[in-house]
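Worksheet: one structure, shown below.
Only one protein chain is missing from this complex, and each of the others stays in its spot.
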Amino acid sequence: MTDNTAILLIHCPDKQGILAAVTDFINVNKGNILYLDQWVNKEEELFFMRVEWDLGKFEIPREKIEEYFATLIANRFAIKFNLYFKDIKPRMAMFVSKMSHCMYDILARYSSGEWNVEIPVIISNHPDLGHVAEKFGIDFKYFPINKENKDEQEAAEIALLKEYNIDFIVLARYMQILSENFTRSYPNAVINIHHSFLPAFVGAKPYHAAHARGVKLIGATSHYVTADLDAGPIIEQDVAHITHKDTVEALIKKGRDLEKIVLSRGVAKHIEHKVLAYSNRTVVFD
Amino acid sequence: MTDNTAILLIHCPDKQGILAAVTDFINVNKGNILYLDQWVNKEEELFFMRVEWDLGKFEIPREKIEEYFATLIANRFAIKFNLYFKDIKPRMAMFVSKMSHCMYDILARYSSGEWNVEIPVIISNHPDLGHVAEKFGIDFKYFPINKENKDEQEAAEIALLKEYNIDFIVLARYMQILSENFTRSYPNAVINIHHSFLPAFVGAKPYHAAHARGVKLIGATSHYVTADLDAGPIIEQDVAHITHKDTVEALIKKGRDLEKIVLSRGVAKHIEHKVLAYSNRTVVFD
Amino acid sequence: MTDNTAILLIHCPDKQGILAAVTDFINVNKGNILYLDQWVNKEEELFFMRVEWDLGKFEIPREKIEEYFATLIANRFAIKFNLYFKDIKPRMAMFVSKMSHCMYDILARYSSGEWNVEIPVIISNHPDLGHVAEKFGIDFKYFPINKENKDEQEAAEIALLKEYNIDFIVLARYMQILSENFTRSYPNAVINIHHSFLPAFVGAKPYHAAHARGVKLIGATSHYVTADLDAGPIIEQDVAHITHKDTVEALIKKGRDLEKIVLSRGVAKHIEHKVLAYSNRTVVFD
Partner (left out) sequence: MTDNTAILLIHCPDKQGILAAVTDFINVNKGNILYLDQWVNKEEELFFMRVEWDLGKFEIPREKIEEYFATLIANRFAIKFNLYFKDIKPRMAMFVSKMSHCMYDILARYSSGEWNVEIPVIISNHPDLGHVAEKFGIDFKYFPINKENKDEQEAAEIALLKEYNIDFIVLARYMQILSENFTRSYPNAVINIHHSFLPAFVGAKPYHAAHARGVKLIGATSHYVTADLDAGPIIEQDVAHITHKDTVEALIKKGRDLEKIVLSRGVAKHIEHKVLAYSNRTVVFD
């Protein structure tokens, strides 16, 4: 498998001929299409597409593809697009607090080379998990946060993220709400794991709420963070069956496995540039 | 398998010796225990138990078991209990409106002898599904309901249910809210199917709401109906994965299979006397 | 939703330009594409595609589409294709024996208009389920089969199927193995439900085998029937969790719900022309 590929994520109003125009642009310039998935939202008349092609013999130089595609195709169809290169790894920062299960799951994947990503820094509002970051040789930055210093600390975090050239952030059970200002700085680039099948049990303590309500399933949801708490575009969800025998503690324990898998699935999709968020929903390509 | 069995459903404050006392009561009187399941809610200190035994050689006559058990055991431990005999089939009424999938699923099971139940009557607020009832040779009673006649029609329905000696009611996608008066007349004896993983998307049009929110799972919930809409004790829940490609129509279609299976599972558990509702939750025995 | 649409199922060796050529053929002739899904098997270099378009303004008359497509496109790319029209309902025969759960599930869907199909006849090697066919007003033909008369009876069945213009056959827990001659007459047009997650527990009595092995899951598989028993291309599979408490009888009971849902999902995909079988596997479009 070559890594010398380009990936285009596209969405625009649906019109005849978009698919043909895009594939033609690639074919004519000697790009070999490795993957193509498209979907038309018939209700809202929107066209979505993800295409990946081999750049080995592609005649347009890398640094010109964006310009050429914009000029020749995108402008004609009012296409919004993002262009990625597979050999340029996205850079991720992880935010953690005191629970380590999601953190370990992500670091194990990272460490074994499962993911095409760089994780240069881990940020936390508690010092507790510094030793885990150290195990994996990753910088750990501690930002204690309270009502008084929140603005200031977030500003410092954002400065740090820029210093590390961070593309996206993963909240791995980070127990601190990001300010609207922060989330606006990273649109569709902050992934959170919520420990319920949203929109059930929004807010804190969803396992307690689930237990009190007597549900027979618990869930987890990975989603992009927006200013509206627990209401951002959903990437992945899954559930596990429970019974009356499960105490709140048992739910928390069972939930950990759900949380880490659902978060990691969402992060993997993001890393592979397979998620396209629009009007508070997502298109998740195969 | 003999049908000459008794089934006891028990709950009471947890104390030492309940389990031993109940099993001893059965053993000493020559009952052969076929099934026993018990569970202690440690948080609220409550004891729950379901036991079934062969009456073949049981020395207490059927009609005296309730009295003897109350006197000798239940009073001592403040036990609340229900006694059932397997060879006395519970009598069920089904309420339907215009959608037939849950109705067919239930009638197919009934007709093939899968369930130990009698279904002598089907009630509807629309005439549309009369032909289905007719196919299966079951009485079909049409009660058109509007704001003006609701009290009167419900009174007539309750009179009819008494006439048919109905033990419990199944709302098989019945699109009419029962009055508080009605639901109070059948505590933990009206089973509804809600087409969402409650408590997400309470109320009408949950598939529309799910689509608008962009969830990646749809669900269904069978529960006992209480005066508090969509908030009664949950018996069974399940979900199915969906994607961005699913329109509201696709959700409705996929949802039908969930609804019928989750409702039928809940009804089966009720028929087998394996559900015990308490403080808005259920214990569902294996 | 219009029913005046054409559906093309395509597969061929992968080459540059197929996707563009096919979509261009439709666009240029004023067909509005409603659905398009394609997939390239990179390992075997095979191209697969399903496309559906509105014929409202399509300039090639219906009866000429096959010829034009063959001449202009298919020959060029060595494409094998099947063309269907949505308003021509496929005609299905159902084969049953003594168990009714899959039969009822299919007839309920048929009767409520869920499926775009005609079911003019039900064939059985036992008379038991005639009354179910009668309930739904469908012809029921009884062909008792034993070693001596098998060839003759199958010949009579095939004659009957031709008389009814049957396109495909569904074995709804039909407990009689079809001869190689029979299955060869209906390639990728006989759908069976096997009550295990094939290839585990091939052959008869899979629930007994599953219980003996002590597995923690039971499964069901819908697949096309080939001369090689239980080895044909798989369309759909699903499983349910079980525990040590489940007896063989309990597995059979739980299995019924799996079987009917997995069979009906497979049949629905076939009816929608979304299944493409090749080298003993299937491509199942969304």
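Each chain carries a letter (A, B and C) given by its place in the written order, and its residues are counted from 1.
Please note the rule applied: a residue touches a chain if its C-beta (ideal position, glycine included) is under 8 Å from a C-beta of that chain, and two chains touch if they have at least 3 such contacts.
All values reported here derive from a predicted model rather than from experimental measurement.
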Among shown chains, those touching the left-out chain: A, B, C
Candidate in contact with the missing chain, chosen from A:K30, A:H101, A:H126 or A:K141: A:H101
Residue in contact with the excluded chain [from C:V215, C:L229 or C:I252]: C:V215
Option touching the unshown chain, where C:F25, C:W39 or C:Y110 are the choices: C:W39
Absent-chain interface as seen on subunit A, which is shown: 100-101, 104-105, 108-109, 111-112, 114, 132, 135-136, 243, 245, 253, 256-257, 261, 264, 286
For subunit C, the residues touching the chain missing from this view: 39, 41-43, 197-201, 213-217, 219, 233-239, 243-245, 247, 280-284
Chain not shown, touching residues in subunit B: 16-17, 19-20, 23-24, 27, 32-36, 38, 40, 42, 241
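As a convention for this text, only the chains that are shown with their structure count from here on.
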Relative orientation of copies subunit A and subunit B, as a Cα rotation angle in degrees, nearest 5: 180
Interface composition of copies subunit A and subunit C: same or different, split at half: same
Separation of subunit A from subunit B, taking each centre as the mean of its C-alpha atoms, in whole Å: 42
Sites on subunit C at which at least two other chains make contact: none
